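Here is the structure we will look at.
Shown here: the complex without one of its protein chains, the others still in place.
Should a chain be cited, it is by its letter among A and B, assigned in written order, with residues numbered from 1 in that chain.
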């Protein structure tokens, strides 16, 4: 991450310093606009490409930033810096409110909410009496910074691109941190992230607010660059254009934001000159062109143009420094050890109904520390439902679940995870683009505490080193050391399951719930997994295992629980189960 | 406020509300069947009103070129597929199905004496030009990305809409139009004057809603569309092709949009870009129905129409602000009552 940031940062710095001295005024102005749009687009990348949310209302946030400083600095004669503060505060407040309202709903309510909101704000800008109506507010003062008055294009170029560079640095830092991993996990669905103890609602809200604040910052600069504001640049059309920038550029990378902003700005200038010559006057031809371009881009190059371009650039070899994991970092504190063979998880009388179907009926089981309990049963017996009940993913219809004596039914999966229950998923839920190391570090999320601000400034490097070292230790332990930096999605499915185990282990759990861990493993890999589980058992961990490989189950388990029709059919030692005629009938079918 | 103003505002609100109800129904329908949030629903309305206005002015409407171009592109796509699958024998069939209607319309519009054509025929011509655009947009824009996420489909919708606004300006110009009223009659109810045109709009809108209700409740094709909305996999397994369901939903949306445009044309001046606000108000209504319930969405639409009408009387400058801010309490209510369910892919 660090090194990939260097290139854009160097480019930006070079542009800001050199360009204004050598280029004609027209190009400097164009570059300034690209910078302003880039600020907004960077926030959009964080929100859309990385977080999987989107907003059409970013232009309205730009507008708030612009109008706040315009009103304060003209009508009240206050410093533009106060205007900046006011703009950021108002924007942050509104983003918080909108976010709280829409982020709990399915993904498409946020964009629709922002669409409606962006539109009403546009009309407010045009109609509120002290905002100057559609005519706008003019004669804004210049920004002064320690005696440096920012008034020429070249000055603005420096200021704008310094801020763009700062934004790239901060967002880059953020993404390369514990909070950043949580944000990147949002796109893979909230279930996995919550099971790792991530407060996904908070993460979503955070990126929405950050994106809004970046937009407001851009608006503040815009107002003082133009020294004039009116509603037009903050309309919903512009909000849509910001979205187009990142879709064209590539929504998943910071480079895509810059590239998209530049591409759209330059293309638009060029098309506005060219198209009327071709088609005659009186059209808005560039919107037709952009619309078609976006449609084709989404149909044929869904990740945008930047990744296509980046793939053609000569690939740098990854620097050795980047591949180093701080193994010497101090180990993270662990939970206190538990005595073996004590009940960890006790479930009694669990009932789960889906409409007319009873998926679990009066089901119960106990998992002890230092023991491996296997849960088996034919397809459709209700094992997955039971797993989801135990981990808080589904609410119980009735029944009681205790973990170390405490009631945990009714708790969210995040709270249950915090108590020391960690799990893997039947359908692997890794983030395929992220490295194995980062995926596993996500499991240690609960063991760190530094927040967004710390992460953006990289003030949490010591904690981060300890988290990564812990993740690396767990990866080594499960035998995937050579895959530390490979993208998780590039591993065969069997190994991905093992990565999930490492991820679960890095949360330092008392109880490990494994959903079909041996599926897709080769013989030797199964042996290694059995060895690992044996070691965990010796350390006092409780393991609940759903598995269909019966050789594996019968060889590993201390206790086997058999389910059929949502109920417990049998319970006992592996050999007792193998000899039980009722179990045989459940698997092969009864003969009537 | 006296009774006369009250009834005037109320009938104004109910009339636009009826149109919003139609729009909201189309939005809910398309979303349920295809997961597409149809931002360009309002563009069907604007384009149909402007097409009718152009015909009434005795000229050939620009939407004809849009139809011809779109149909040619769809046809080209099908021919490419046919060639790839070595089904060259199907090419004449594709040409016939995709191009015969647009070419027929082209020939008709080129040869008819538009200025002296009967009004009803102009309405029919408008419908014939605008409605096929729905399935064409589906085939060209959405079908190639049918598996994409709701978010991506929404961005596609916005891109299509912004294309249409650009095309609208090119084809119709920046000027606004009103179509000729269907009736000039009006009558007094006490002190208040009731406009015949308003009654006609509300009546036809209600008729359309009833017709849709009958179609979805009683015909096998209507049921098949509902079934697709409930369970896409199940629908595939009984042989309802995803493509057919999508095209049909877009056909109905365009039909509803085109009818709405013809109904609202004499009451409101429409511009090439009026569709967006109409769509958004339909959305507000659809959101009131949680993007799922037709009756709630229709109820919401009448509410939006009434609020807009009264707001334009009391605070005309803030009319749009008030309507769109209405979304906030609705979202609050939805967010408090909905239990978040993870969207599995």
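As a convention for this text, a contact is a pair of C-beta atoms (placed from the backbone, for glycine too) under 8 Å apart; a residue touches a chain by one contact, two chains touch by 3 or more.
The definition used in the following text is that contacts and distances are computed from a predicted model.
One chain of the complex is hidden; its UniProt record names it "Branched-chain amino acid transport system ATP-binding protein", one of "Branched-chain amino acid transport system ATP-binding protein", "Tryptophan synthase beta chain", "Outer membrane lipoprotein carrier protein LolA" or "Succinate dehydrogenase flavoprotein subunit". The missing chain, though absent from the display, is touched by one residue of B:76, B:238 or B:315; that residue is B:238.
Within the complete assembly, A:372 is the residue of A:84, A:372 or A:416 that touches the hidden chain. Touching the chain that is not shown, out of A:77, A:147 or A:355: A:355 (per the contact rule at the top).
For the options A:9, A:310, A:554 or A:570, the residue in contact with the chain missing from this view is A:554. Interface residues of subunit A with the unshown chain, by the touch rule above, are 355-357, 371-372, 378-382, 489, 492-493, 516, 519-520, 534, 537, 548-559, 565-566, 573-575, 578, 583-584, 587-592.
With the whole complex as reference, residues 85, 220, 223-224, 226-227, 230-231, 233-241, 244 of subunit B touch the missing chain.
In the analysis below, only the chains that are shown with their structure count from here on.
With centres set at the average Cα position, the gap from subunit A to subunit B is 36 Å.
Listing the residues of subunit A that touch subunit B in their complex gives 48, 52, 54, 56, 100-102, 104-109, 111-113, 115-117, 119-120, 123-124, 127, 189-191, 236-237, 240, 243-244, 247, 279, 282-292, 294-295, 298-299, 302. Subunit B contributes residues 37, 140-141, 144-145, 148-152, 154-156, 158-167, 169-170, 173-174, 276-277, 280, 283-284, 287, 291, 317-318, 320-321, 323-325, 327-328, 331-332, 334-335, 338, 340-344 to its touches with subunit A in the complex.
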